[in-house]
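A quick write-up on the structure given underneath.
Here the complex is missing one protein chain, while the rest keep their positions.
So, subunit A:
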Amino acid sequence: MKIVIINYGAGNIQSIKFAIQRLGYEAVLSNDPEEIQQADKVIFPGVGEASSAMQKLKESGLDTLVPKLKQPVLGICLGMQLMCNYTEEGDTRGLAIFDTNVLRFNHGVKVPQIGWNQIEELKSPLFKDVTEKEYIYLVHSYYAPITEETVAQSTYGIAYSTALQKNNFYGTQFHPEKSSDVGEQILKNFLEL
């Protein structure tokens, strides 16, 4: 199986690569459109600020490639947010794969949310063998509201989407690569889709 982690200069991709290794698979880092298109699974990471990450994506031409991919694609954290229509962070237009906007937390909570929260209302093959209310690790200031594409939710001031899915596109607001054994199970589920 060929696994590609999109390397567009945004984020802690080393940890994702290592997590995949711990599961017994190998992943390559790439920003080459051809290599990404030929992969069996594509991981779209992202850590940092939305507008500059989007800018980097555009510079490498990947903003038009990613929405056209046919194989399973997993956006993580900012990766998931950039797959949405729009994010308030840096007033940034996203890839419009998930039909929602991303908003800043503004409900009497500390921002960013940093730490372990619970996922519930699990509705995707991504969560095979994962029980309701398991703990996952999050660090973020912006969130996707609950929509028809929500396949996991958490509560921080309000209930919001911690995972989205539409056709072959998956997104997690949490970091599976940093969410202990639960996270590794979710990553494994994605790789075995």
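Definition applied: a contact is a pair of C-beta atoms (placed from the backbone, for glycine too) under 8 Å apart; a residue touches a chain by one contact, two chains touch by 3 or more; residues count from 1.
Note that contacts and distances are computed from a predicted model.
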{"item": "\"Amidohydrolase-related domain-containing protein\", \"DGPFAETKE domain-containing protein\", \"Imidazole glycerol phosphate synthase subunit HisF\" or \"NitT/TauT family transport system permease protein\" - which is the UniProt name of the missing chain", "value": "\"Imidazole glycerol phosphate synthase subunit HisF\""}
{"item": "Touching residue (missing chain; options A:Glu35, A:Glu49 or A:Glu88)", "value": "A:Glu49"}
{"item": "For subunit A, residues in touch with the removed chain", "value": "12, 14-15, 18-19, 21-22, 47-49, 110-118, 135, 137, 139-141, 155-156, 175, 177-181, 183-184"}
